[in-house]
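Take a look at the structure set out below.
All protein chains of the complex are present and in place, except for one that has been dropped.
== chain A ==
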Amino acid sequence: MIIGENIHKSFGDLEVLKGVDLHVQPQEVVVLVGVSGSGKSTLLRCFNFLEMINEGSITIDGKKVDPKKDNLTKIRAEVGMVFQHFNLFPHKTVLENVIEAPITVKKMNKEKAKKLGLELLEKVGLSDKADVYPSKLSGGQKQRVAIARSLAMEPKVMLFDEPTSALDPELVGEVLQVMKQLAEEGMTMVVVTHEMKFAKEVADRIIMIDQGTIIESADPKTFFGNPQHERTRQFIQLVE
């Protein structure tokens, strides 16, 4: 679904990604872990072309993307993204947040979009909040709206950039629950998270990124039970 090959990304003199190869299969759930500054969020943002790679290539759903020639807007529409800080549109109601892109980008008619929006809000358990503004929601509710907003574009893959890191501990569960449900429905997902319990339960593969390269890639059982790399062992000790 996503093939990243030899991805290099630098910010000025700082090389954040140093030749990353990552193949994500359809319906696969890949969890990216690593200490902060390791480059895992940057990698995620490259897959959505919010950051442009300096070297290497990215193939989305069988199409190799050329950032210079291709219409990135169209590609982004097929790759959903959920942000750490939700980034809901504060001037729009919950429902308006969800149906904004289908109406503006897909030119869906308003009635149809509303129906879709309400279905998605139902799915994330927030149909009763359709008409309130985001400022009235808890962090967990905001993140669930953000997930519904992404799903409204019917993306082929969903990227999650530390979706629970900005939440109070008691609100983490409700967001992970929605993500788990998505995974069970067969959504292809790449998740940057520090929630090891989620990684263990939901991930098909856990990838450890350290200093801009992948140092470990294994199913959860092997990753936690028999890590190959010393840095991975240290990391697991730290988080558990």
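Everything that follows uses one rule, which is that a residue touches a chain if its C-beta (ideal position, glycine included) is under 8 Å from a C-beta of that chain, and two chains touch if they have at least 3 such contacts; residues count from 1.
The working rule: contacts and distances are computed from a predicted model.
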In UniProt, out of "NADH-quinone oxidoreductase subunit H", "Iron complex outermembrane receptor protein", "Glycine cleavage system H protein" or "Amino acid ABC transporter permease", the chain dropped from the view is recorded as "Amino acid ABC transporter permease"
Which residue, A:G4, A:G34, A:G80 or A:G117, contacts the hidden chain when the whole complex is considered? A:G80
Using the touch definition up top, pick the residue from A:K9, A:K114, A:K129 or A:R149 that touches the left-out chain. A:R149
Touch rule applied to chain A and the missing chain gives residues 48, 50, 73-74, 76-81, 83, 85, 87-91, 100-101, 104-105, 132-133, 135-136, 146, 149-150, 153
